[in-house]
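After this line comes chain A, so read on.
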Amino acid sequence: MNKNIKLLPVVAFLLSICTSVLAVNPVLDIGFVGVTSGPAASWGISNQRSMEAGASLINDAGGVKIGGTTYDINIVSFDDQKDPKRAIAGMEKMAQKGIHYVVGPNVDDGAAAVRPVAEQQNIMYFPYAFPKSLYTKPASNAILGMVANYQSGPAIYKYLKDNEGVKTVAFIAANESDPLSQREGGVAAAELLGLNVISKTVTYQVDTTDFMPVIVPIVKLQPDLLVLSGVAPANAPQLIRSARELGFKGLISTETGQDAQVLMDGAGDLANGFISVGGASTPEIKSAEMDKFVTRYIEMFGEYNDESNTKVYALEYIIATLKANPAAINNVDEFKNTMETFTAPNPYLKGDRVLKYVGMSSFGQKRQISIPLVVNVYNNGKFETLFVAEVD
Partner candidate 1 sequence: MSTILEINNVTKKFGGLIANNDISFKVNKQEILSVIGPNGAGKSTLFKMISSFMKTTSGEVLLEGKRISNLAPHIVARMGVVRTFQETTIFKTMTVRDNIIISHHLRSNSNLFGFFIGSSTARNDEREFARSADELLEFLSITDIGNELASTLPQGHLRTLGIAIGLATNPKILLLDEPFAGMNHDETMHMVDLVSSVRDRNVTVLLVEHDMSAVMKISDRIVVLNFGELIAEGTPKEIQENKIVIEAYLGSEDDSIGL
Partner candidate 2 sequence: MSKASKLIYFFIFLVTILGIVPWLIEISGRWDYYYTLTSVALLSIASSGVWLTFYIGRINIGQGAYALAGGYVVAILVTKYDVSFWLSVPIAGLFCSFVSMLIGASILRLRGVYFAMITLVLTEVAKLTAMSLPITNGAKGISSIALPGELSIFGISIIPDFSTLANVKLAFYYVAVILMIFVFAGMYRLVNSRIGHLCRSLQQNEELASSIGVNITILRIIAYSISSFLGGIGGAIFISISQSVYPTTFQVADSINFMLNVFVGGMGYVFGPMIGTLFIYFGWDLLFTTGKYQLLIYSSIIIALILVLPNGLLSLRIFNKSNKREAK
């Protein structure tokens, strides 16, 4: 068995040579630096796959025309193992390959660590990390690839306060940088809305297997709303199940993307009513383009991952912006200039929503992609859209 597995990469390599020989178009490389192995693999893998599915759709349609040339898109991935040291190495690899546009890293420490390299090597990168220092001046090359929790949090809490009469909130977070920072943002937002935060100190270790003991102190308080700050998709169903089985009656929400199948596997009906942030795959809002994307994703990787929804946009933005200004292909300054004025239609959503860069109010410069804040609620194995909002 061992031998066969070792042969696989060789075969894969040969195949990739064949395909690149057959391709007639010049290739435009787009980078991905993120975590695709180890405990956090699911973040990076769903990210990488959504890029690969997107690229495959483009290539099958004959490539993308930027300036006078039609390019095929190739995704170059680097596994940083969630180690900031490796993330830097990954960024260096991207620079070496002449890549100027990179998606990732997936976590705060990696995103902060690659900043010097990205700025020296003229790489624009799209981290899935929320610290404001990454996007405010003097930082110049990072673009937030999703809605930050300090943006989505207030919207969700306000909606629940107005519509569900939520008055008390409790927060729970993994004892790690990203979730703790997100909890802090969430608490601030809730307090600003005048909600009563009755617990914000419960944390759990990343190696927790059973969440019953973790959740006991919170269930006792019976808050109206329990926020799972920065919860990993693997942990969400277990937290929900434990809370519900212990008799928790209130609402549960999070500001990160989740996967419906994982929720169903792990918590079944107990997960009904769970509120999370999604991308564009719910039937109410998705376009035909989104359906094609999901179909392609399943063709390529066997099973869709709803987390990929939230990560579908970065590649789209990169390509659309390059189309708008072909000079940016090898010049990130051009890219930055274009960002100021860029608009294009959003292919993944029904209606006439647009792609544009935002972030003036949060970062003082346009360093965030504008995507609609889609808030989903889980019901019986699938997500339904609760409401959609715009973020600036």
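These made the cut because all candidates are chains of the complex that A comes from, given by their letters.
We take it that a residue touches a chain if its C-beta (ideal position, glycine included) is under 8 Å from a C-beta of that chain, and two chains touch if they have at least 3 such contacts; residues count from 1.
This structure is a prediction, so every number in the text was calculated from the model and none was measured.
Touch with chain A in this complex holds for only one of 1 or 2, which is 2. Within the complex formed with candidate 2, the chain A residues making contact are 2, 5-6, 8-9, 12-13, 36-38, 77-79, 81-86, 88-90, 92-93, 95-96, 107-109, 112-117, 120, 131, 133-134, 138-139, 175-178, 180-181, 184.
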